[in-house]
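All protein chains but one are shown in place.
Then we have subunit A:
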Amino acid sequence: MNELPPAFAAWFAARGWSAHPHQKAILARRMAPAQLLIAPTGGGKTLAGFLPSLHELASDTHSGLHTLYISPLKALAADIRRNLRAPVEEMGLHIRIEDRTGDTSHSQRRRQRADPPHILLTTPESLALLLSYEDAPRIFAGLQRVIVDEIHALAESKRGDQLMLCLSRLSTLCPGLRRVGLSATVEDPAAIARFLARHPDPCDILHADPGPDPDIAMLETGAPPPWAGGGGRYAIPAILAQVKRHKTTLIFHNTRAQAELFFHALWLANEDTLPIGIHHGSLSREQRERVEAAMVAGELRAVVCTGSLDLGIDWGDVDLVIQVGAPKNVKRLVQRIGRANHRYNAPSKALLVPANRFEVVECVAALQAVRAHDLDGDPRPPGPRDVLCQHILITAAAGPFDAGALFAEVTTAGAYAGLSRAEFDACLDFAATGGYALRRYDRWQRLQQTGGKWHLRDPRAARQIRMNIGTIVDTDLLKVRLKNSRGGTPLGEVEEAFAATLTPGDTFLIGGQIVRYEGLREMTVEVTRRASGSPKIAVFSGSKFATSTQLSDRILAMFQQERWPGLPAHTAEWLALQRDVSQLPRRDRLLVETFPHEGRAHSCIYGFAGRNAQQTLGLLLTQRMEQAGLHPLGFVATDYATLIWALDPVTDPAPLFDAAAMRDGFETWLAGNAVMKRTFRSAAVIAGLIERNVPGQRKSGRQATFSSDILYDTLVKYDPHHLMLRITREEALKGLVDFGRIEAMLERIEGRIDHMPLPRVSPLAAPLFQEVGRVPIKGAGAERLLAQAAASAMAAAGLS
């Protein structure tokens, strides 16, 4: 069957449309156990996913739930419900479509459990919650299809792993359940297919016509970009000119703080008062919804945004995407570009704005990669075990289970296909007893075994398990409100650690306005608009993306060109000068420059390992230099290099890079590291060792709740091989610590280190001196500094 059923054909015809080949293909092969559709934005992807369901529900007298649609965004679920209503009503189909998210009312949710609609639109977390109820088998009885939208995005996070564990459960409850994944362009469709399909079922991969190549270029600016820093404020006149020339422009930034600063500067330069909004994850929901509504209504000419706009909703007539700052990752760039021009078969238009001189090189490399359709990405790691621990608890909340059967079930999830029984048992033991080596909870186990089945010892625990569902762990955020007698307008959120640094009178940017900190009241940051002067920057949690390995390799390859006709003259001259004075870094060697500057001995290490790994490298090398008596004082890291300053010069860098010694130092350093503690906290929350901070609960329990750092330190001291510490270590290695890329770099260079002693700063190293984020090295001096600070505070208060 490669033709549409008559009712559908008539509907398409009435609208003057014809079905896309991939829409017909998905309908034709609808009985396949799994289908993955790769399609660009605007390709009718979502309708394609629903066509088989509409077809089956039109010709069938199905009762109960038929299709489950999962989206990473609540808003997307609501959006889809509206969009599906048109074809369903116009074809005269009697299909009940409802959404169910955290925003759905209590009564509506209860009714949905008792009497599920034909098509239920929901999120991974809401699905996990449904599966935790004892009546889950009844709710899902008869379910035929599950559609996972934006699966490429879900596959990049633990939400995707949780979802796939939930699908493994659903496949047990509903044998013959068919899965459909809808994905944007990705580098490795087969990997997404493995992630989606019930292992070892096959998965069809359907490719929609990718459409014409994007129209993408670097933005021409009058002035060259600055030597260092981010933000791209130098380009504001050129960007405003582009906004004027287009209907609607999305201006993407890599971090929230940069988006805020840019928006503020843009607003000051916006002499024509073009309607421009800002959208990022730290803004209040009300604020974001206002911008989204204005977007849909076509009232905005531009939106300054971050990854919060990467997904989903159809924003109407976006005809230009501007990426400020190097894209760091080609795949994400391509997906962002796809946000422009939702009309199928029209090229998307995008402009890149390098924020500094080095990013010019990176932008040119990214342009080459986009044109070559060379996307990047790291292989998906095996399914995380903290998520598995949560899944075991959710399963127990729904009812007694058999360990062997659950193991067989979870290993049908592609990400967990390689999970060993021993690893599974360790997670089960953790969920049941806490998994402690030195002392067991025998009487108070969370899960107990009766008649061969595991169940909750205390049924009250089910409620707590449900409250803890989900894999998104927020750092402690405080709401920001305008201070007034009635509670005040919510503006957004800042991290508690940032709020703690504020004293009344301090100013910071949020939602594009400078506000003045007045005080903290009941876990809310109160601010006024009485602000003057330049703002302190809000340090939002927006993680710094590291430049991908593939993109770094392209940059290194570009360095080896004889000349650089593709680069602007100012940048080509800079590289040529570096080649004259020193040398340009190469992929299979490590360039280390040493030079004196302002009375300090400097070393610059061009590892090209990405910001996180270069940062770790800085910590490890300074530690080794401290041991060697070179008195390192600090360092700064970027995506391509680490610059270290010390009292004494490095004369022979080779021993510093001894892999074995570095690994040793790494282990010691890692145990006490703040990154580990942060990683531990999120793993412990996901696995159910720590309860989430529930608003309101926190206030009353303020002495009772204690920092997760204490638990981390206690485990390191008494139970160093505990499952949570093993998970933490694995996560930290690939995340913010990124030691994997240091190992890969050391392997690649095989000891080939080019040491260039120079009389002065090299051209390539010079911009590093202007980088922010310098890390001072504190040895035993930390307590001494604290004592000095205390003494001067006492003296100032006349209390000594």
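In the analysis below, a residue touches a chain if its C-beta (ideal position, glycine included) is under 8 Å from a C-beta of that chain, and two chains touch if they have at least 3 such contacts; residues count from 1.
What we mean here is this: contacts and distances are computed from a predicted model.
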Requested in this report: Tell me the UniProt name of the left-out chain, picking from "Calcineurin-like phosphoesterase domain-containing protein", "TusE/DsrC/DsvC family sulfur relay protein", "1,2-phenylacetyl-CoA epoxidase subunit PaaC" or "Amino acid/amide ABC transporter ATP-binding protein 2, HAAT family".
Outcome: "Calcineurin-like phosphoesterase domain-containing protein"
Query raised in the report: In the complete assembly, which of A:Arg446, A:Arg481 or A:Arg624 touches the absent chain?
Result: A:Arg446
Report task. Have a look at A:Met91, A:Leu711, A:Ala744 or A:Leu758 and name the one touching the chain we're not showing. Result -> A:Leu711
Query raised in the report: Among A:Phe12, A:Tyr436, A:Trp669 or A:Phe769, which residue is in touch with the absent chain?
Result: A:Tyr436
Query raised in the report: Residue-wise, where is subunit A in contact with the chain that is not depicted?
Result: 433-434, 436, 438-439, 441, 443-446, 456-458, 460-461, 464, 500-501, 503-504, 518-521, 688-691, 702-707, 710-711, 714-715, 717-719, 722, 783, 785-787, 789-790, 793-794, 797, 799
